[in-house]
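Structure first, commentary second.
Shown here: the complex without one of its protein chains, the others still in place.
Moving on to chain A:
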Amino acid sequence: MRCCLRWCSGTQPGSVAMGDWKTITVPVLSSDSQNTFPYTSERKRSPTSMSSQVLRLSLPSSKSMHSFFSAFCTEENIEQSISYIDRELTTLGFPSIYAESKGKELNLVSMVNCMNELLVLQHKNLRAQEEIEIQHLKLGSDMDHLQNCYAKLKEQLELSKREIVGLQERDRQLQSKNRNLHQLLKNEKDEVQKLQNVISSRATQYNHDMKRKEREYNKLKERLHQLVMNKKDKKLAMEVLNYVGRADGKRGAWRTDKTEARNEEEMYKILLSDYEQRQKQLLLENTELKKVLQQMKKDIISLLPPQKQKPKERPEDGLVLSDQEEDIGELNKENMWELSCETVREQLTNSIRKQWRMLKNHVEKLDNQVSRGHSGALNAKDVISREDHELETEKLELEIQQCKEMIRTQQQLLQQQLTCDDDTTLLLQDCYLLEERERLQEEWRLFREQKKNFEKERKNFTEAAIRLGLERKAFEEDRGAWLKHQFLSMTADCKSENLTTPSAFLRNSDPDIRLVRSTSRQRRLPSVLSPTVSPEPCQISQYITQNSVASEKAAADNKPNLWVESDDKEETEECTKSWEDSGLGTLCRNLHMEQLP
């Protein structure tokens, strides 16, 4: 067993350094071959391994510790070990453990002190070691962390580098494409230019050729003209029956200088009149436009907020009057002059521009204020806050509602008033009257219709009655005839009897009938036949009915001729009263007259 001592390099006496721990191999007892060396020889270990080494150094296992302790000092080498320890302690700065400097007596006190010192030192060292270890651990973790960060950053750097490379590549490609396109464009432009040159050169060439050909053509024309004129065609003439008068009736005039001058004059007159007309139109347009501009100016001025008057004590400001008043003054001036001279025009346009600019500024200001108002921070008194604005609008809306209601109630009242108005009542009355009148008219119409119907019915009735009467007459005649016949037969049987007795009535009737007939004959038309023939009455009656019917048809004309007078005034009057217009009246009379007997 050997122990070799190797000193730490670079260490100061009494200090513990972390530096290169060189090995210190302490000679150990060879008997303990199985003992592990607590100190192993290695140079410049990594910190992590060093820490474990340090740990191992500081905390050897108890077992090895014991062996180590027994290995150092045995029964035999006590003296040497003590002297060695003393030497060590003195070199370390401790007082010697010997009682005297030469003797072999140990100073127990100093030994104990040394031991205590050594223990304290050991504790301190341990603490320091702990602290160092902790720090070491911390630093290790920091280092780990930093390494991780470093690795990540390196990765990122790699990525970005790759990206950059990619972008650069793309950029390069685009640039090359751009260059290509530029090149193409240039080529195209060049081509276009070339083509244009070609066109222009060809055009000049064509023009030149055209001119040449035209000259040739002109020469030909001239030649032809000469030839044609030289021929002196007799046929080249106009034959006309007689010359016609001029369209405007005037005679032709000779061409003289005067006429030329007159022509010029006329031409210029025409041109001048045209220009004058145009100028008039333009003037009108101008005045209208000026009016419009002035109107616009007034409107703009009215739109702008009233400008504050600059106090008159500051004439050096240069603005004695506000802009508006100045412009109003200008307005009046312009109205007075109404010239289209340069200065007035400029003034007008300048003032309009100024006003317009002011309006623009004003609008911009309002915009700003509105935007600021949205944000909420306002202190200016000109600006109305949003809530106030809303309140105002609400108030206005309420007012509007109230006004509307008022208007509605007023309208209703007005309506009511109208209904009680005199004029309307009159109108209404008129309406009622009109209604009534119309109703009456309707009723009249109905009445007339009914009247007509009644007339028709009466007519039919009278016809029937007439027919009946006639039939009755016929019957009576028949009866009379038959009775006569009977009487005759009877008288024939007894001739001595008085004729008149049995049929006084008949006799009476006979002459009466005859009388009636004769009288009626006088009154009747000659067409009426003789009454004596018996079968004829039927015919007569038929004829009469026919006649009467015919007369009825031609009632209007025949009426006064047929019947002169009426005997039975009562009945006929009745008839006539009720049937005035128709010829039925006459027939009625006829009927009644027939019924005389």
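As a convention for this text, a residue touches a chain if its C-beta (ideal position, glycine included) is under 8 Å from a C-beta of that chain, and two chains touch if they have at least 3 such contacts; residues count from 1.
The rule we apply is simple: contacts and distances are computed from a predicted model.
S.K.: Name the absent chain as its UniProt record does, using one of the following: "Mitochondrial import inner membrane translocase subunit Tim16", "tRNA (guanine-N(7)-)-methyltransferase non-catalytic subunit wuho", "Anaphase-promoting complex subunit 4 WD40 domain-containing protein" or "Sestrin 3".
M.R.: "Anaphase-promoting complex subunit 4 WD40 domain-containing protein"
S.K.: Sort through A:84, A:268 or A:432 and give me the one touching the missing partner chain.
M.R.: A:268
S.K.: Since one chain has been left out of the picture, which residues of chain A touch it in the full complex?
M.R.: Interface residues of chain A facing the absent chain: 196, 199, 203, 207, 210-211, 214-215, 218, 221, 224-225, 228, 231, 233, 235-248, 252-253, 255, 259-260, 263-264, 266-268, 270-271, 274, 278, 282.
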